[in-house]
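Note that this complex is displayed minus one protein chain, with the remaining chains in position.
Presenting chain A:
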Amino acid sequence: MTAQDPVVLRLAGIVKTFPGVRALDGVELEVRAGEVHCLLGQNGAGKSTLIKVLAGVHRPDAGEIVWQGEPTSFSNPQAATKAGIATIYQELDLVEDLTVAENVFLGHEPRTGGFVQRGRMRRSTREILGRLGHAEIPVGRAVGKLPAAAKQIVSMGRALSYDARLIIMDEPSAVLAHDEVANLFRVIRDLTAQGIAVIYISHRMEEIREIGDRVTVLKDGRTSAVNLPARTTPTAELVSRMTGRSIEYVFPDRPAPAADRPSAPLLKVEGLTRHGEFTDISLTVGAGEIVGIAGLVGSGRSELLETIYGARRAHAGQVRVDGRSLPAGQVGAAVRAGVGMAPEERKSQALVLDEPIYRNVTLASFGKYATGGFTNADRERKAAEKVADALALHPRDVRRPVRTLSGGNQQKVVLGRWLLGQGTKLLLLDEPTRGVDIGARAELYQVIRALADDGMGVLLVSSEVPEVLGLADRVLVMREGHLIHEAPAAQLDEETVLDLVMAGSLLEVTAP
């Protein structure tokens, strides 16, 4: 790329608001032909929303998209594809049972009078794969039988089949092994040599250094830096651009380290392993302690939490609560032992949305309010109302369907489920503030701290490093299925943790 290359895409002042959240708040972006433009930002900074705006999935509320010199707005994904913008999402949108050629030309098959010209489609596919340097991929093979790296090439082939001038890649290296990444980079260089622009999204700093030309940094829905040189900008500057916060997180005070903490931990995990997800994890959580796990999506943190809870069956290792070992893969046993969980996907994993609040609060305990198998709605409602008062749930009418509540209040319902006096001792919280606005977040933090002060042990997973650092007493850093660092939260700062989760320089120093 040189400075003379024409600008193919320019975004100015892009704003996108969803109910309750301003996801994009004035985003600038300039992409030149033939460059690899990296997009950097923490989870929640607005990267995915921005991609979807470019891909025609979302329409911006304000701002200008100039595509190849023309102000444009894409009303749907097809319009963006036709204009020459192709998006390769993290979860590849390939049809596993169709062949490579059928996938490449899915939706725009060459045809005569309704009949697909299969021969021409195969030839074109072969030619496209050749351009990508992967003529060896058999065009007649079902895509489901290909390895992940080849699938990605097929996805790129689809982009080329539309004659894309800009390809957006959302964390393409996340599913690839090391040598496959090198191969991917070779393909990307070939593409850019042909004048195609690439927007590359990755958490891995070393990749951005290697493949990127320029970097734009997103933070809290705004661009905090544009067009930094990818190779020469110091890591410290990039990280501070990502983290320098305009929004104050309000965290409750940590209590002074209790000297009389019981010696036996409440939760003791030893050598827990699930192949392909995480390996040999050992950790403890004491009563009254909040332990935070920092790690990227895909680092195995959610899987770890679900395995401790018994929602997934461990391949090796042990989970002990209060010294008693939990049977693998049995949620019921974990619940009886006093473990509660607020899963990552509140709506799909935790709530029965059309049922009233009180029934969601008592979902794990309605049997305890029943006599001889007959439920007692009055007692359940009273118990739920008590919890609703304690958590300042809004609205208070516990007969309202959960669907009508805001994200923060839905999360309170999930938390409240474990606070009904059924003896929950340990709470597993997976992204407890996802999709919750800042005011409600502060409230949730207070609630979680208050629970710990009452002796509850809390194991918390969050993508947001400030949240882990601000809320937890002790922090574990997880990366690619391994625990790589452990320290009291007070001894860590955001840059250090980000460096660790992104495989930065500290890894070599501290990893055992």
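Heads up, the rule we're going with is that contacts are C-beta pairs under 8 Å (C-beta built on N, C-alpha and C of every residue); 3 or more make two chains touch, one makes a residue touch a chain; residues count from 1.
The rule we apply is simple: contacts and distances are computed from a predicted model.
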Checklist entry - According to its UniProt record, what is the protein name of the omitted chain, chosen from "ABC transporter", "Acetolactate synthase", "Putative Response regulator receiver modulated Serine phosphatase" or "Cytochrome P450"? => result "ABC transporter"
Checklist outcome for this item: Where A:45, A:65 or A:146 are the choices, the one touching the absent chain is A:45
Item to check | Contact partner of the left-out chain, one of A:57, A:116, A:176 or A:328 | outcome: A:57
Next on the checklist: For a quick check of understanding: of A:281, A:387, A:440 or A:456, which residue touches the chain that isn't displayed?
Outcome noted: A:440
Item to check | Contact set of chain A toward the excluded chain (per top definition) | outcome: 16-25, 42-49, 52, 57-58, 220-221, 247, 309, 311, 331-332, 334-336, 341, 343, 347-355, 359, 363-364, 366-367, 370, 373-375, 377-378, 381-382, 385, 392-399, 403-409, 417, 433-440, 442-443, 464
